[in-house]
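Quick one: this structure, given as structure tokens, is what I'll be asking you about.
Every protein chain of the complex appears in place save one, which is left out.
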Amino acid sequence: MTGAEPDEAMAARVRASLQRQGMMATLGVELVAIERGRVRMALRHDERLTQQHGFLHAGAVASVLDSACGYAAYSVMPPEASVLTVTYTINLMAPAAGLRFTMTGQVVRAGRTLVVCRGEAFADDADRPFAAMQATLTALHDRPGING
Amino acid sequence: MTGAEPDEAMAARVRASLQRQGMMATLGVELVAIERGRVRMALRHDERLTQQHGFLHAGAVASVLDSACGYAAYSVMPPEASVLTVTYTINLMAPAAGLRFTMTGQVVRAGRTLVVCRGEAFADDADRPFAAMQATLTALHDRPGING
Amino acid sequence: MTGAEPDEAMAARVRASLQRQGMMATLGVELVAIERGRVRMALRHDERLTQQHGFLHAGAVASVLDSACGYAAYSVMPPEASVLTVTYTINLMAPAAGLRFTMTGQVVRAGRTLVVCRGEAFADDADRPFAAMQATLTALHDRPGING
Partner (left out) sequence: MTGAEPDEAMAARVRASLQRQGMMATLGVELVAIERGRVRMALRHDERLTQQHGFLHAGAVASVLDSACGYAAYSVMPPEASVLTVTYTINLMAPAAGLRFTMTGQVVRAGRTLVVCRGEAFADDADRPFAAMQATLTALHDRPGING
């Protein structure tokens, strides 16, 4: 689904979309790295984002993994398209215990309108993920009021 | 998995666990109704919780649906158990456009340690859901530092 | 997504598509009932379809649930469209122990190209499902070699 768009323009397009997400600011998400089909984000432990046992809430983990997958998909879409999540599945394999969490999103396969991505979440310096996502995103074209 | 626990004690147990979730306070979630195997929560539109097109972020929707499913499962677990989400799948069928969102969680079947629930999210007075969840929760027993 | 197509034409369209599936004949699937947005199928226990403990294999259960969801979606699509499964999630909540299994598929919400369905599988006369599915189907138009 990629075209002749330079990598810098693609990265700027992703950053611009991310900055329009009030939710990412509320969570304090940082965009760490971006290349075509692959995005890495980070999130810090925060009392405001905990579940009942004091770990990071699955909802915060899922939000950032979903965004990492979404922007990985968006990075391979035509510049004029918008991206929406159709569905995702998340496995929470261990508590989100740590100070800093890294979330990666990666394109598995991009079709004409649907893109499938995988995401993984890591705590601090762990090399095994504590959460895994499989996500289906769609490219939208020419919808008034929807862009980015 | 239920026992002789009175409904009032069960409801108090759910409310106490919910109040320990920093994330639910950050999102501004309200617990609307609770009975055994069924929980209803509400969330208001908030600029701090938007995605790039101005709708409520899927992560906020998923967080509350996950909690509604989790507490529906918790309501049928023995009082001394803790509840954790193993995995869920969410379908986002339409943008979360509205002022107030109602999220329901309901037990489909409760096994010895695993409970499967379904969740649905509705905008304002809509009778068709804009999001649907299928979630797998687990009961934890006797884990130090984990309760509720 | 429905039009002016009579119910009989819709049901005939579903039956014609089902009869082209070699897999459904191999499994011995029976189409029990069909209305717009809702399909019920049946399957018998068969030594050829077992898993290692002698129960019906999850793959057989999933195949029929997927078809029930697929045809529920197909029943609300325009007559000229084809249906394909994009993704599904299945929970296997108890062993498929019984003689005859009933699988239902039902539309949750139909959008312009994507339809979300839920499926449930029941053993014999049980009223609680032993398996639950959440499926995403897509309508295809004008693809050479793809119809039904």
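We call the chains A, B and C, going by the order they appear; numbering starts again at 1 in every chain.
The definition used in the following text is that a contact is a pair of C-beta atoms (placed from the backbone, for glycine too) under 8 Å apart; a residue touches a chain by one contact, two chains touch by 3 or more.
Just so we're clear, the structure is a prediction, and the values are computed from it rather than from any experiment.
Colleague: Can you list the shown chains that the omitted chain is in contact with?
Modeller: For the complete complex, the undisplayed chain touches A, B, C.
Colleague: Out of C:86, C:108 or C:139, which is the one that touches the chain we can't see?
Modeller: Of all options in C:86, C:108 or C:139, contact with the hidden chain holds for C:86.
Colleague: Take the complete complex as the reference. Which residues in chain B touch the chain that isn't displayed?
Modeller: Contact residues on chain B toward the absent chain are 86-87, 89, 113-114, 136, 138.
Colleague: Considering the whole complex, not just the chains shown, which residues of chain A touch the missing one?
Modeller: That gives, for chain A, the contact residues 89, 91, 93-94, 108-109, 111, 114, 116, 118, 128-130, 132-134, 136.
Colleague: By the contact definition given up top, give the residues of chain C that touch the hidden chain.
Modeller: 17-18, 20-23, 25-27, 46-53, 57-60, 62-64, 66-67, 82, 84-92, 95, 145-148
Everything that follows uses one rule, which is that only the chains that are shown with their structure count from here on.
Colleague: Select the category (line, ring, star, complete, other) that matches the graph of chains linked by touching.
Modeller: Contact pattern: complete, every chain touching every other.
Colleague: What is the size of the turn, to the nearest 5°, that moves the C-alpha atoms of chain B onto the matching ones in chain C?
Modeller: So the angle, rounded to a multiple of 5, is 180 degrees.
Colleague: At the place where copies chain A and chain B touch, is the share of residue numbers found on both sides over half (same) or under half (different)?
Modeller: Copies use mostly the same positions to touch.
Colleague: Could you give the separation in Å between the centres of chain A and chain C, each centre being the mean of its C-alpha atoms?
Modeller: 32
Colleague: If you average the Cα atoms of chain B and of chain C to get two centres, how far apart are those centres in Å?
Modeller: Centres of chain B and chain C (C-alpha means) sit 28 Å apart.
Colleague: Listing for chain A: what residues touch at least two other chains?
Modeller: Expected reply: 86-87, 89.
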